[in-house]
Structure formats: structure tokens, C-alpha cells
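First the structure, in the form of C-alpha cells, and then the observations on it.
And then chain A:
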Amino acid sequence: MPEKFDAIVVGAGPAGTACAYELAKAGVKVLLLERGEYPGSKNVMGGVLYRQMMEDIIPDFHKEAPIERPIVEQRFMMMDKTSAVTFSYKGMEWAQEPYNNFTVLRAKFDQWFAQKAVELGTLLICETVALECIVQNGKVVGVSTDRPDGDLYADVVVLADGVNSLLAKSLGFHKEFRPDEVALATMEILKLDKKIIEDRFNLEEGQGCTIELFGDATKGILGTGFLYTNKDTLSLGVGTLLSGLIKHKIKPYELLEYVKNHPMIRPYVQGAEPQEYLAHLIPEGGYRSMPKVAGDGVLVVGDAAQLVNAIHREGSNLAMTSGRLAAETIIAARERGDYSEQALDAYRQKLMDSFVGQDMKKYKDATHHFDKFPQYFEQYIPMMNRAASKMLTVDGTPKREKQKQIWREIGPAKEKFKIARDVYRAWKVMK
Partner candidate 1 sequence: MNFDDYRGVWVFLEEKDGGIAPVSLELLGAGRQLADKRKTLLSGVLIGEGITDLAETAFEYGADQVFVYDDPIYRHYRTEAFMRAMLACVEKHKPEILLYGATSTGKDLASAVATDLPTGLTADTTQLDVEQDTGLLLASRPAFGGNIMATILCKKYRPQMATVRPKVMKALPREPGRTGTIIAESIPLKETDVRTKVLEIVRATTRRVRIDEADIIVSGGKGLGSPQGFQLIHTLAETLGAAVGASRDVVEAGWIGHHHQVGQTGVTVTPKIYFAIGISGAIQHLVGMQNSGLIIAINKDPKAPIFQSCHYGIVGDAMEIVPMLIEGFQSALGRKEEVNAGKV
Partner candidate 2 sequence: MLHIVACIKQVPDTKIIKMNPKTNTMDRSSAPAILNPYDSHAVEEAVRLRARYGGVVSVLTMGPPPAVKAIKKCIEIGADDGYMITDRAFAGADTLATSYALTKAIEKIAAIRPIDLIICGKMTIDGDTGQVGPGIARRLDIPPLTSVKKVAEVNKEEGYVIVHRKLEDGYEVIRSTLPCLFSVEKEINEVPYSSMPNVLRAARYQPHIWSVNDLPDIDRTQLGLKGSPTIVSSVWAPAKPQGGTMLEGPPPQQVQQLLDVVLQRKELFESRGGAS
């Protein structure tokens, strides 16, 4: 008779590990399954870890966790082919406790986080792929794995297996993605001397900076790029909706090469040695693409539940919070010995009441909107660059004349009206 657990969590990313951690802390007998050689070995993220949601689980984690750099400056670059308009905020309050957020490398961070869960009693099993949920009488009672004698049983199974959750699909919670519901991100980790990083990004020792790239970083395709500073590496990546890649017939690594050689980016990454090349999907369908998140004996958390805020490139924090809320629900269900769908539906409630649900709802139309109206990326960013260039180029033209020229260049009144309308629309989906 195979051993039975209280809970099985599939996937040791931020969502699954957060869930296992909380369960183990409450004395629940929990098994955490991971297909990689170790947690994080296959995981991809540009690398901004938000402090608050992690603190909710492990207070003061940054004193011990393998974080790269606390972020003191966030820049936003609106790029054209040979120019960029940049906004930035830098604040010294972010350079000290309690900090705002950090860059991390997932291969290190996930491993550390999982180890913390193990120390509390989680049984972590790596190099094992969960194949599907074992369903008896309409109730999930365990998972089958690719190992000999590999079936595992539990009162409840938590699906934290990431964006392409095969397990949620096999339960029918999920459909196959439409190409406009997922982004494909590719990134490179580039090795560069600590000191050089600090000089190039204008940082003091140990501090970090993030740069978000819009516009020509993705050749106008809906998506963003990023350049983050780690201890002695840089993370450079681009992510675009799959539909955009298909439409523009461009390969993701070509886009990455393009950004790397972009005149606005090249000076930052010059001489850095590629260390790792990674690619991953990001669920960007938002609220409307969320699957069913609770069933009989089963919960879905993190990317598997499509919990990503694409506009603010947040994911790991939503993942952790959802994992934590799932754990709370399971602990309550365990007390009553009731793992039915009705009992577990408390998780969906908690989720929707938390910032996760709130944000998912708030931006429910955002990605879709920008996908439907490509002019934001294709036209307005270049326009902004031309305007800035014109205003700032000192060539003897009076400033009033320059403003007029810029105004004229935008086009006839109809065009101006369209822009005004788009700005209003964008404000509406983002508000």
C-alpha cells in the first residue's frame, strides 16, 4: 500500500514552495514534487523579487536568502531605433531596510527557499515529473509520476506546476493557450565584473538598478524588454506575446540579439560574457484567462492559475501569495476533514479579496487592449522620441516654432483626436 500524504504540491517554484512552507510550518505532512534537478534549475525570471510578499512568509528573509542586489533605481526607457526617452526614479530610502525589492537569480533563490521548507519538514522530491492527477469518483486523490511505482496519494493536491500546467489541463480546468494569452520571454545572463556593473549603472557598492525597455526593444511588437543588475551578472531579456511573434515572423532569440546590439543597450552589456540562455512562457491573458482554481481535492496556484500582472511584470509575488492562501485554506479544511470543492472554494474567495485578485481584475483588459491597438508601441513611442529630439536639439529654431513643428508632425486633426482617444482608453484600462 503506497504511503499517503496530507498534501502533495506539484512544482517547487515560488507558488509551490510558499504553499509547502506554510503547510509544513503548520505540521501538515506535505510532499513537494519538482521535475528539475533541483528547485530553480529550470526556472526563469528576469529577477525582481518583491519584498513584502516574501516577508509575509519568511520575515527578514533578505538577511539570509541569496539575493543579488536591492534595487535603488528603476528606469523606464521608451526606445526608438537610435534613441530613447528615459524616466527614472532613484531613492536612497530603497538602499536600506526594509528595502523595496531585490534582484534574484532563480536557480539560487528557489533552491534556498525550498531548503527552508525542507527544514520545516517538507519532503522534497526532485527529478520527478508529475504526469497527471489521479482522480477517483470525481475527486483528486493523488498524482502519478514518471518513476517506477510512482503513484502518490494525498488528501489534497496543489498544482503549482507553472504557466503550462499540464495537470490543470488534464483536469479540464484549462484550455490550450491562444497565442495572445501568453508571452514568450527569452533572456540571457551575462557575466560582468561587479565594479564595472556599478560604474556603468551609476550605483554604489552592492546596489541595484532595473531598466524596463519599451518600444523598439521589441521592434514595436507588444511586449517589453528588461535589463537588471545582479551581483556579477546582468539579466537581459525580452518578452512578447506569442501572437506578435507569429504575426511579425520573428524568432525570439533574434529579438534578444537585436536588443543586445541596440545602440541604447550595447554600452551597458559590452564585454559581458553570456553565461546562460533561458526561455520561458509568461501567462498574460490576465483575469479573463484564469482557470478554475479549486476543485474536489485540488487547488491551483501561481502561474498555473495564470496569476501574472503583465503590466507591472509581477508574477512571483502573486505566486507566493496564492501559495500561502492555498495553504491557509488547506489547513482549515484539514481541521474539518473536508477537502471537497465547496470547502476549498474558500481559496478562490481569499484570492479574489487579496491584492492578487484585485490587480488581476484591475488590469483585466490591459494586455488585450494593447494587443488590439498596436499603435501605442508602433507609433507613439517613436513619436515621443522624435518630439524629444526636436525639443532638445539646439539649432537656433525658436522653441515655439519647434512645438508647432512637433504638433504638425503628429498629423491632421483626425490623427490628433485618435491619439487623445487612445490615451483616454489606455488610462481607462490601467486605472
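The candidate set was assembled so that all candidates are chains of the complex that A comes from, given by their letters.
As a convention for this text, contacts are C-beta pairs under 8 Å (C-beta built on N, C-alpha and C of every residue); 3 or more make two chains touch, one makes a residue touch a chain; residues count from 1.
If you're wondering where the values come from, they're calculated on a predicted model, not measured in any experiment.
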Candidate touching chain A in this complex, from 1 or 2: 2
Touching residues on chain A, where the partner in the complex is candidate 2: 2-3, 37, 123-125, 128, 145-152
